[in-house]
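A protein chain is absent from this complex, but the other protein chains hold their places.
Chain lettering (A and B) follows the sequence in which the chains are written, and residue indices restart at 1 in each chain.
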Amino acid sequence: MPSRRLLYLAPLAVFAVIAAAAAFYLQSGRDPRLLPSALIDKPAPAFSAPGLEYNGKTIRQGVESTSFKGRITILNFFASWCTPCLVEHPQITALSKTPSVALVGINYKDKPADAANWLARHGNPYARIGVDPAGEIAPEFGLYGVPETFLIDRVGRIRLKQVGPITAQVLKEKILPAIEALKK
Amino acid sequence: MRGAAALILLALFVAVAAPSPPASAIGPGEALEDAKLEDRARVIGRQLRCLVCQNQSIDDSDAPLARDLRRLVRKRLTAGDDDRQVIAYIHARYGDFVLLRPPVDERTWLLWFGPALALLAALAFLFRRLRRPRTAVTAEALSPEEAARADVLLGDRGDEP
Partner (left out) sequence: MSAEIGHFALIVAAVLALGQSVFPMAGAARRHGALMSLGGTLATGQFVFVSIAFGALTWAFVTSDFSVANVVQNSHSAKPLLYRITGVWGNHEGSMVLWCLILALFGACVAWFGDNVAPGLRARVIAVQGMIGLAFLAFILLTSNPFDRVNPMPADGRGLNPILQDPGLAFHPPLLYLGYVGFSVTFAFAIAALLEGRVDAAWGRWVRPWALAAWSFLTLGIALGSWWAYYELGWGGFWFWDPVENASFMPWLVGTALLHSAIVAEKRDALKSWSILLAILTFSLSLLGTFLVRSGVLTSVHTFATDPERGLFILAILAVTIGGALALYAWRAPALKGGGLFRPISREGALIVNNLLMTVAALTVLFGTLYPLIVDALGLGKISVGPPYFNATFVPLMAPLILAMGIAPFLPWKRADLAGALDRLKLLVAVTVGAAAIVVFLEERHSFAAALGIGLAVWAIGASVLELAGRVRLFRAPFGESLRRAAAMPRSAWGMTLAHAAAGVVVTGITASSVWQTEIVRVMKPGDRAEVAGYTVAFAGVQEVRVGNYLARRGRFTVSESGVALATLSPEKRVYLPQRTPTTEAAIRTTWFSDLYIVLGDPHGEGGHAVRLYHNPLVPWIWIGAVLMFLGGMVSLTDRRHRVGAPRRSVRPVQARPAEA
(Lines give C-alpha, C1' and ligand atoms only; values in the text may rest on other atoms or scores of the structure.)
Protein backbone atom coordinates (compact mmCIF):
# COMPACT_ATOMS: atom_id res chain seq x y z
CA MET A 1 0.00 0.00 0.00
CA PRO A 2 1.97 3.05 -1.18
CA SER A 3 -0.39 5.55 0.48
CA ARG A 4 0.25 3.89 3.82
CA ARG A 5 3.99 4.15 3.25
CA LEU A 6 3.57 7.84 2.52
CA LEU A 7 1.82 8.25 5.86
CA TYR A 8 4.85 6.86 7.63
CA LEU A 9 7.04 9.31 5.74
CA ALA A 10 4.98 12.32 6.83
CA PRO A 11 6.80 12.92 10.16
CA LEU A 12 10.14 12.91 8.36
CA ALA A 13 8.83 15.37 5.78
CA VAL A 14 7.55 17.75 8.44
CA PHE A 15 10.84 17.58 10.27
CA ALA A 16 12.78 18.20 7.05
CA VAL A 17 10.79 21.40 6.46
CA ILE A 18 11.41 22.64 10.00
CA ALA A 19 15.10 21.76 9.90
CA ALA A 20 15.54 23.44 6.54
CA ALA A 21 13.84 26.59 7.78
CA ALA A 22 16.01 26.62 10.90
CA ALA A 23 19.20 26.07 8.90
CA PHE A 24 18.23 28.77 6.45
CA TYR A 25 17.46 31.10 9.31
CA LEU A 26 20.77 30.48 11.05
CA GLN A 27 22.75 30.81 7.83
CA SER A 28 21.01 34.03 6.87
CA GLY A 29 22.63 35.67 9.89
CA ARG A 30 19.46 37.64 10.47
CA ASP A 31 19.09 39.54 13.68
CA PRO A 32 15.81 38.42 15.23
CA ARG A 33 15.51 41.82 16.84
CA LEU A 34 15.55 43.71 13.56
CA LEU A 35 12.08 44.86 12.59
CA PRO A 36 10.66 46.34 9.45
CA SER A 37 8.62 49.52 9.69
CA ALA A 38 4.96 49.45 8.85
CA LEU A 39 5.01 53.08 7.79
CA ILE A 40 7.31 52.84 4.77
CA ASP A 41 5.67 54.54 1.76
CA LYS A 42 2.79 55.70 3.92
CA PRO A 43 2.06 59.36 4.59
CA ALA A 44 3.74 60.66 7.73
CA PRO A 45 1.23 60.75 10.59
CA ALA A 46 -0.31 64.14 11.25
CA PHE A 47 0.91 65.87 14.38
CA SER A 48 1.84 69.23 15.74
CA ALA A 49 4.62 69.63 18.29
CA PRO A 50 5.35 72.89 20.11
CA GLY A 51 8.86 74.32 19.85
CA LEU A 52 11.66 73.82 22.32
CA GLU A 53 11.63 76.64 24.82
CA TYR A 54 13.95 77.22 27.73
CA ASN A 55 14.35 80.16 30.09
CA GLY A 56 11.59 82.02 28.27
CA LYS A 57 13.52 81.76 25.03
CA THR A 58 12.44 79.80 21.98
CA ILE A 59 15.42 77.72 20.93
CA ARG A 60 13.70 76.42 17.80
CA GLN A 61 10.22 76.73 16.33
CA GLY A 62 7.92 73.73 16.64
CA VAL A 63 7.10 71.16 13.99
CA GLU A 64 3.88 70.67 11.99
CA SER A 65 3.48 67.59 9.85
CA THR A 66 1.93 69.81 7.15
CA SER A 67 5.33 71.47 6.69
CA PHE A 68 6.77 68.25 5.24
CA LYS A 69 5.13 68.88 1.86
CA GLY A 70 7.33 70.29 -0.88
CA ARG A 71 10.76 69.37 0.49
CA ILE A 72 12.76 66.39 1.59
CA THR A 73 12.75 66.12 5.37
CA ILE A 74 14.84 64.19 7.86
CA LEU A 75 12.86 63.71 11.04
CA ASN A 76 15.06 62.66 13.96
CA PHE A 77 13.79 61.60 17.39
CA PHE A 78 16.40 62.37 20.04
CA ALA A 79 16.85 62.99 23.76
CA SER A 80 19.61 64.33 25.96
CA TRP A 81 19.47 61.20 28.15
CA CYS A 82 20.04 58.91 25.19
CA THR A 83 23.64 57.81 24.79
CA PRO A 84 23.38 56.47 21.22
CA CYS A 85 22.03 59.90 20.21
CA LEU A 86 25.45 61.28 21.02
CA VAL A 87 27.00 58.62 18.81
CA GLU A 88 24.99 59.74 15.82
CA HIS A 89 25.26 63.45 16.52
CA PRO A 90 28.20 64.09 14.13
CA GLN A 91 26.28 62.32 11.34
CA ILE A 92 23.12 64.28 12.13
CA THR A 93 25.17 67.46 12.01
CA ALA A 94 26.57 66.40 8.64
CA LEU A 95 23.04 65.73 7.39
CA SER A 96 21.98 69.25 8.34
CA LYS A 97 24.48 70.54 5.82
CA THR A 98 23.09 68.43 2.97
CA PRO A 99 21.59 70.83 0.42
CA SER A 100 17.81 70.93 -0.05
CA VAL A 101 17.11 68.70 2.96
CA ALA A 102 15.36 70.00 6.05
CA LEU A 103 16.56 68.49 9.32
CA VAL A 104 13.85 68.45 11.94
CA GLY A 105 14.15 67.08 15.46
CA ILE A 106 11.65 65.74 17.94
CA ASN A 107 12.90 65.98 21.48
CA TYR A 108 11.52 62.83 23.13
CA LYS A 109 10.61 62.62 26.83
CA ASP A 110 13.15 65.22 27.84
CA LYS A 111 13.34 68.19 30.18
CA PRO A 112 13.72 71.45 28.26
CA ALA A 113 16.69 72.45 30.42
CA ASP A 114 18.52 69.18 29.74
CA ALA A 115 17.76 69.38 26.02
CA ALA A 116 18.93 73.02 25.79
CA ASN A 117 22.16 72.25 27.63
CA TRP A 118 22.80 69.18 25.53
CA LEU A 119 22.32 71.16 22.31
CA ALA A 120 24.48 74.01 23.61
CA ARG A 121 27.28 71.60 24.42
CA HIS A 122 27.18 69.41 21.31
CA GLY A 123 25.82 71.85 18.75
CA ASN A 124 22.32 72.32 17.43
CA PRO A 125 21.99 71.14 13.84
CA TYR A 126 18.17 71.12 13.75
CA ALA A 127 16.19 73.67 11.73
CA ARG A 128 13.16 73.04 13.92
CA ILE A 129 12.65 71.12 17.14
CA GLY A 130 9.28 69.94 18.37
CA VAL A 131 8.97 68.62 21.90
CA ASP A 132 7.22 65.40 22.87
CA PRO A 133 7.60 65.46 26.66
CA ALA A 134 5.01 62.75 27.36
CA GLY A 135 5.86 60.45 24.45
CA GLU A 136 2.59 61.03 22.59
CA ILE A 137 3.93 61.71 19.11
CA ALA A 138 6.40 58.84 19.21
CA PRO A 139 3.86 55.99 19.02
CA GLU A 140 2.20 57.73 16.06
CA PHE A 141 5.44 57.03 14.22
CA GLY A 142 5.71 53.48 15.52
CA LEU A 143 8.74 54.43 17.56
CA TYR A 144 10.57 51.77 19.58
CA GLY A 145 12.98 54.10 21.29
CA VAL A 146 15.47 56.82 20.58
CA PRO A 147 17.25 57.52 18.36
CA GLU A 148 15.10 56.85 15.35
CA THR A 149 15.19 58.71 12.08
CA PHE A 150 12.66 59.01 9.26
CA LEU A 151 13.29 60.18 5.72
CA ILE A 152 10.19 61.91 4.32
CA ASP A 153 9.79 62.74 0.64
CA ARG A 154 8.37 65.87 -1.00
CA VAL A 155 4.78 64.66 -0.88
CA GLY A 156 5.04 63.83 2.81
CA ARG A 157 5.48 60.08 2.61
CA ILE A 158 7.89 58.16 4.82
CA ARG A 159 10.48 56.51 2.60
CA LEU A 160 13.04 55.18 5.02
CA LYS A 161 13.38 54.47 8.71
CA GLN A 162 16.52 54.04 10.71
CA VAL A 163 16.21 52.42 14.12
CA GLY A 164 19.17 53.14 16.36
CA PRO A 165 22.04 55.53 15.75
CA ILE A 166 23.06 56.65 12.28
CA THR A 167 26.69 55.61 12.21
CA ALA A 168 29.05 56.93 9.57
CA GLN A 169 28.52 53.70 7.65
CA VAL A 170 24.72 53.90 7.82
CA LEU A 171 24.90 57.51 6.67
CA LYS A 172 27.07 56.69 3.69
CA GLU A 173 25.46 53.44 2.62
CA LYS A 174 21.83 53.95 3.47
CA ILE A 175 20.75 57.52 4.20
CA LEU A 176 22.68 59.55 1.62
CA PRO A 177 21.88 57.26 -1.33
CA ALA A 178 18.22 57.36 -0.34
CA ILE A 179 18.27 61.15 -0.28
CA GLU A 180 19.96 61.23 -3.68
CA ALA A 181 17.28 58.93 -5.06
CA LEU A 182 14.57 61.25 -3.76
CA LYS A 183 16.17 64.29 -5.33
CA LYS A 184 15.77 62.87 -8.81
CA MET B 1 -25.23 9.38 20.71
CA ARG B 2 -22.46 10.45 18.39
CA GLY B 3 -24.46 13.41 17.19
CA ALA B 4 -24.95 14.53 20.76
CA ALA B 5 -21.25 14.18 21.46
CA ALA B 6 -20.45 16.28 18.39
CA LEU B 7 -22.87 18.93 19.57
CA ILE B 8 -21.27 19.04 23.01
CA LEU B 9 -17.87 19.38 21.41
CA LEU B 10 -19.06 22.15 19.17
CA ALA B 11 -20.59 23.97 22.10
CA LEU B 12 -17.29 23.70 23.94
CA PHE B 13 -15.37 25.13 21.04
CA VAL B 14 -17.74 28.05 20.83
CA ALA B 15 -18.11 28.69 24.54
CA VAL B 16 -14.44 28.86 25.36
CA ALA B 17 -13.38 32.43 25.67
CA ALA B 18 -9.67 32.66 26.21
CA PRO B 19 -9.04 32.92 29.94
CA SER B 20 -7.33 36.16 30.66
CA PRO B 21 -3.84 35.82 32.05
CA PRO B 22 -3.93 37.49 35.43
CA ALA B 23 -2.20 40.62 36.49
CA SER B 24 -0.63 43.44 34.62
CA ALA B 25 2.10 46.01 34.89
CA ILE B 26 -0.24 48.92 34.64
CA GLY B 27 0.92 51.83 36.83
CA PRO B 28 -0.95 54.15 39.17
CA GLY B 29 -2.99 56.81 37.45
CA GLU B 30 -2.98 55.00 34.13
CA ALA B 31 -6.35 53.33 34.45
CA LEU B 32 -9.39 55.07 33.01
CA GLU B 33 -12.13 56.25 35.37
CA ASP B 34 -14.73 54.44 33.32
CA ALA B 35 -14.44 50.82 34.47
CA LYS B 36 -16.06 49.43 31.30
CA LEU B 37 -13.64 51.33 29.10
CA GLU B 38 -10.73 50.29 31.28
CA ASP B 39 -11.72 46.63 31.00
CA ARG B 40 -11.71 46.99 27.24
CA ALA B 41 -8.32 48.67 27.39
CA ARG B 42 -7.00 45.70 29.37
CA VAL B 43 -8.29 43.18 26.89
CA ILE B 44 -6.76 45.15 24.03
CA GLY B 45 -3.50 45.59 25.93
CA ARG B 46 -3.10 41.85 26.25
CA GLN B 47 -3.29 41.46 22.51
CA LEU B 48 -0.50 43.89 21.75
CA ARG B 49 3.13 43.05 22.05
CA CYS B 50 5.55 45.18 23.96
CA LEU B 51 7.97 45.45 21.07
CA VAL B 52 11.10 46.10 23.05
CA CYS B 53 10.43 43.39 25.62
CA GLN B 54 10.82 39.65 25.44
CA ASN B 55 7.47 38.07 24.84
CA GLN B 56 5.40 40.37 26.98
CA SER B 57 2.22 42.20 26.16
CA ILE B 58 2.02 45.93 26.73
CA ASP B 59 -0.23 45.09 29.65
CA ASP B 60 2.52 43.01 31.28
CA SER B 61 5.49 45.27 30.82
CA ASP B 62 7.11 48.04 32.79
CA ALA B 63 8.96 49.30 29.72
CA PRO B 64 8.39 52.97 28.80
CA LEU B 65 7.25 51.97 25.32
CA ALA B 66 4.60 49.70 26.82
CA ARG B 67 3.42 52.56 28.98
CA ASP B 68 3.20 54.89 25.95
CA LEU B 69 1.20 52.31 24.05
CA ARG B 70 -1.13 51.70 26.97
CA ARG B 71 -1.80 55.42 27.05
CA LEU B 72 -2.36 55.50 23.32
CA VAL B 73 -4.88 52.66 23.60
CA ARG B 74 -6.78 54.59 26.26
CA LYS B 75 -6.61 57.79 24.25
CA ARG B 76 -8.15 56.09 21.24
CA LEU B 77 -10.82 54.41 23.36
CA THR B 78 -11.75 57.71 24.96
CA ALA B 79 -11.90 59.26 21.49
CA GLY B 80 -14.63 56.72 20.71
CA ASP B 81 -12.80 54.04 18.73
CA ASP B 82 -14.11 50.52 19.03
CA ASP B 83 -11.70 47.71 19.99
CA ARG B 84 -11.04 46.72 16.42
CA GLN B 85 -10.23 50.28 15.42
CA VAL B 86 -7.81 50.73 18.30
CA ILE B 87 -5.92 47.60 17.34
CA ALA B 88 -5.95 48.62 13.67
CA TYR B 89 -4.59 52.04 14.62
CA ILE B 90 -1.60 50.55 16.39
CA HIS B 91 -1.19 47.81 13.79
CA ALA B 92 -0.91 50.49 11.07
CA ARG B 93 1.97 52.11 12.93
CA TYR B 94 3.90 49.17 14.35
CA GLY B 95 3.20 46.45 11.79
CA ASP B 96 2.23 42.79 12.18
CA PHE B 97 4.82 42.22 14.87
CA VAL B 98 2.77 44.14 17.42
CA LEU B 99 -0.17 41.77 17.14
CA LEU B 100 0.06 38.88 19.60
CA ARG B 101 -2.92 37.40 17.81
CA PRO B 102 -1.54 37.10 14.30
CA PRO B 103 -3.82 38.30 11.51
CA VAL B 104 -5.57 35.59 9.50
CA ASP B 105 -4.17 35.87 5.99
CA GLU B 106 -2.54 33.60 3.42
CA ARG B 107 0.66 33.53 5.48
CA THR B 108 -1.08 32.29 8.61
CA TRP B 109 -3.71 29.94 7.23
CA LEU B 110 -1.57 26.99 8.15
CA LEU B 111 -1.04 28.39 11.64
CA TRP B 112 -4.69 29.00 12.34
CA PHE B 113 -6.25 26.04 10.60
CA GLY B 114 -3.38 23.53 10.47
CA PRO B 115 -3.96 21.95 13.89
CA ALA B 116 -7.73 21.74 13.39
CA LEU B 117 -7.22 20.15 9.98
CA ALA B 118 -4.74 17.70 11.45
CA LEU B 119 -7.29 16.76 14.11
CA LEU B 120 -10.05 16.28 11.56
CA ALA B 121 -7.81 14.28 9.26
CA ALA B 122 -6.72 12.06 12.13
CA LEU B 123 -10.33 11.54 13.23
CA ALA B 124 -11.40 10.67 9.71
CA PHE B 125 -8.51 8.26 9.38
CA LEU B 126 -9.32 6.62 12.70
CA PHE B 127 -12.98 6.17 11.98
CA ARG B 128 -12.18 4.56 8.67
CA ARG B 129 -9.65 2.24 10.21
CA LEU B 130 -11.63 1.29 13.24
CA ARG B 131 -14.68 0.45 11.18
CA ARG B 132 -13.19 -1.34 8.23
CA PRO B 133 -10.59 -3.80 9.45
CA ARG B 134 -13.33 -5.35 11.56
CA THR B 135 -14.42 -7.10 8.41
CA ALA B 136 -11.11 -7.08 6.57
CA VAL B 137 -8.89 -8.56 9.25
CA THR B 138 -11.17 -10.51 11.54
CA ALA B 139 -12.94 -12.27 8.72
CA GLU B 140 -9.86 -14.24 7.83
CA ALA B 141 -8.22 -14.22 11.23
CA LEU B 142 -10.92 -15.70 13.41
CA SER B 143 -12.37 -19.15 13.18
CA PRO B 144 -15.88 -19.65 14.64
CA GLU B 145 -14.45 -21.16 17.82
CA GLU B 146 -12.07 -18.25 18.18
CA ALA B 147 -14.91 -15.85 17.61
CA ALA B 148 -16.92 -17.51 20.32
CA ARG B 149 -13.99 -17.34 22.69
CA ALA B 150 -13.44 -13.70 21.76
CA ASP B 151 -17.01 -12.92 22.69
CA VAL B 152 -16.40 -14.35 26.11
CA LEU B 153 -13.22 -12.38 26.41
CA LEU B 154 -14.84 -9.16 25.21
CA GLY B 155 -16.78 -9.08 28.43
CA ASP B 156 -13.58 -8.95 30.44
CA ARG B 157 -12.32 -5.82 32.03
CA GLY B 158 -8.69 -5.01 32.67
CA ASP B 159 -7.99 -4.33 36.29
CA GLU B 160 -5.30 -1.87 35.46
CA PRO B 161 -5.54 1.43 33.62
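As a working rule, a contact is a pair of C-beta atoms (placed from the backbone, for glycine too) under 8 Å apart; a residue touches a chain by one contact, two chains touch by 3 or more.
Being a predicted model, the structure only gives us computed values, none of them experimental.
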Next on the checklist: Checking the contacts here: which visible chains does the omitted one touch?
Outcome noted: A, B
Checklist outcome for this item: Residues on chain B facing the left-out chain by the touch rule are 1, 8-9, 12-13, 15-31, 46-47, 49, 54-57, 60, 95-103, 107-108, 110-112, 114-116, 118-119, 122-123, 126-127, 130-131, 133-134, 137-138, 153-154, 156-161
Item to check | Residues belonging to chain A that touch the chain removed from view | outcome: 4-5, 8-9, 11-12, 15-16, 18-19, 21-30, 32-33, 35-36
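Assume only the chains that are shown with their structure count from here on.
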Checklist entry - For chain B, which residues are in contact with chain A within the complex? => result 51-52, 64-65, 67-69, 71-72, 75, 90-97
Item to check | Touch list for chain A against partner chain B, complex | outcome: 35-39, 42, 45, 109, 134-136, 138-145
